[in-house]
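Every protein chain of the complex appears in place save one, which is left out.
Up next, chain A:
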Amino acid sequence: MSGLVGQGVARVDGRAKVTGAARYAADSEVPGVLHGFLVMSTIARGEVVEIDTSQALAHPGVVAVYTHRDMPRLVLPDFPYNRRFIPMQDARVHHNGQPVAYVVAQTLEQAQEAANLVKVRYRAEAPVARMEDVLDEAFLPDMFRNRPNEIARGDAAAALERAEVRIDRTYSSPMQHHNPIEPHTSTAVWDGDTLTLYESTQGVVFTRNVVAHAFGMGRDKVRVISPYLGGGFGAKGPTYPHTLLTAAAARLAGRPVKLVLSRAQMYTSNGHRAEYRRRLQLGATRQGVLTAIVDTSTAQLTRIDEGIYNGSDSTLHLYACPNVHVRQMGVRLDLPTSSYMRSPETTAHFGLETAMDELSYELGIDPVELRILNHNTVNPRTGAAYAGKHLLECYRAAAEAFGWARRHPRPGTMRDGDEYVGWGMATETHTYGWIESEVGLTIGLDGRATLRAATQEIGTGTYTVLSQVVADELGMPLDQVTTLLGDTTYPSASLSAGSSTMPSVVGPVAQAARSAREAVIALAVADPRSPLHGVPAEQVVAEGGRLFARGDLGRREGYRDVMARHGRAVEVLGRGPNTPGHSFGAVFVEVRIQPRLGRLRVSRVVTAHDPGRVLNRRTARGQVIGGVTWGIGFALMEHTLVDPDTARVVNPNLSGYLVPVCADAPPVEALFVDRPDPESEIALGARGFGETPGTGVPAAIGNAIYHAIGRRLRDVPFTRDKLL
């Protein structure tokens, strides 16, 4: 192996992206394409009584205006379609900003303006928009995706009762939106009874399956293409109504149709992080050993959906506590369905890690010490000891790099001029998934390798890392490897969500590359014209694009020579199972606060992570910086505002919905333990990692604020008014 895996190899698609050569979904140029635009409901609950499309139809360039009366009847798909209804199948309105009509025109501008001219009359009912108005109606939903919403271990109530020290606090976090910079887009092209979709999606295979199901088609009749993504953050994981509606509109129009959602439409079309209330009760011995955790949460649900997308996973597995009781409740509101968003477990973890900090002060034990004291070594999935969990090392490494030993524990004691300095920390952890994947690898007559997999590049570096793996296993330079992703004509591979791409796909890729190498070696040693003829196959090594006889390096030839002589490409498939799991880390944060003006900045962040083996230092560090930055957004500013009377989003744009800008992002020192996890051996020891960084950031910032000024904030976002 040439040792590319692990190095900070620059992105193989970087040049295409910065020069504009990379073609994103909406860049697709389809001859004869029409432009779609959605008309969204302006009530949150009720029924469409009448739709007057006459003015819109008279607008120049308009081809058609479809309503629930015209739409073909579709079959409601299951997860990963995560709404319990398809809009425009009937007159019912379930939330504000729900599609009620679909305009198709020659140009985008014409479609947009015609959408304004569609007049919709409703029978409106008063919506419930605010959680606080219905908290007494909270209920425990049924299983969601085979997971119960109440999980108990030991007897938490009794343990809490007996605990020497108790913490009982409530926390809240608001509704938030993903806000990828690339809007959702779908271009539907029918050719007879087959459908091609140019789509911005985190899962071409998932999208294909949902669409095929909805239209009652065979999966082989639907092709989904998504070579690049301008960010997803979960918003493009499930498949959403606009995709189904666009396919339907294109079928009705008999022409291809392209839809790009407006930014405002993205606030009601693709899920969001649900608003949460959480009560955490911790019980511990005076020495700091956790004896009970009760985690009772209430999430924003809808009248028809009961999906809980922000599991209390860390409560269940992070600390070694014998008595744990998790209840994930919800209340019904007239809002769009929530979904997975940027490290969904952050929502619950913010409460747990803040409560741990509160407990540390209650006990007078250093917050890092408290976590070390309660370190869990048992893998909840297997019931056996983790084979490779290095969280303790993360605490040590990050604490040392941060200078934690110099921290004065008492709040309000560290000053720098007129600024109060606060140091806080939290553990980071997130679940990662495994999704069965297959990949195809071809060694062409030119000796170059081409990998094909229907997983995708969502900005995290998939093209690069998979190319590294192929190059290493084949012993080939990186520039002789081409990776093709994001097309359902390739073998079905993982959704790029739930941190599952690497654990799911790296194994099959490595395996395919090994098979391909063996196949080429077999060709060489069997071919009398090869210098390697007769060398035992296991004595042949590959490096730099060439095959060598071990111990007789003069006997060698290139992949290209073997393949050219052979005259037929070598094609192999790779597959192989892995298991889901967790990645870990620690984040240490410094904040500087001028309480008089409520001014706060995050001035310094140090992280140490244990993602198993690091496949690419540079892209892994990119995940950390991105995660920390989004964590700052979560902690300090992100907040979707819903009007209490109309249940309409009041700030559906990047001017009203604040996300961090560069000036909010501090220097981040990202350390890695970087040791292969034997439990993920197939993926070269790498675990899923993308969602772990950032999970601890909101709590770490809140903990740092407490350390700086002695004020405990339990409701994000921590805006200026809360610091005054």
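Please note the rule applied: a contact is a pair of C-beta atoms (placed from the backbone, for glycine too) under 8 Å apart; a residue touches a chain by one contact, two chains touch by 3 or more; residues count from 1.
We take it that contacts and distances are computed from a predicted model.
Peer 1: If you had to name the missing chain as UniProt does, which of "Cobyrinic acid a,c-diamide synthase", "Xanthine dehydrogenase YagS FAD-binding subunit", "ABC transporter permease" or "Nitrite reductase" would it be?
Peer 2: "Xanthine dehydrogenase YagS FAD-binding subunit"
Peer 1: In the full complex, which of A:Ala91, A:Ile372, A:Leu573 or A:Leu658 touches the chain missing from this view?
Peer 2: Among A:Ala91, A:Ile372, A:Leu573 or A:Leu658, only A:Leu658 touches the chain that is not shown.
Peer 1: Taking the full complex into account, find the residue in A:Lys119, A:Arg514, A:Arg601 or A:Arg618 that is in contact with the omitted chain.
Peer 2: The missing chain is touched by A:Arg601.
Peer 1: Among A:Asp191, A:Asp479, A:Glu538 or A:Asp645, single out the residue that touches the unshown chain.
Peer 2: Going through A:Asp191, A:Asp479, A:Glu538 or A:Asp645 one by one, A:Asp645 is the residue touching the chain not shown.
Peer 1: Contact with the hidden chain only, please: which chain A residues?
Peer 2: Looking at chain A, the ones touching the missing chain are residues 42, 109, 112-113, 116, 264, 596-599, 601, 636-637, 641, 643-646, 648, 650-653, 655-656, 658, 660-661, 663-664, 719-721, 724.
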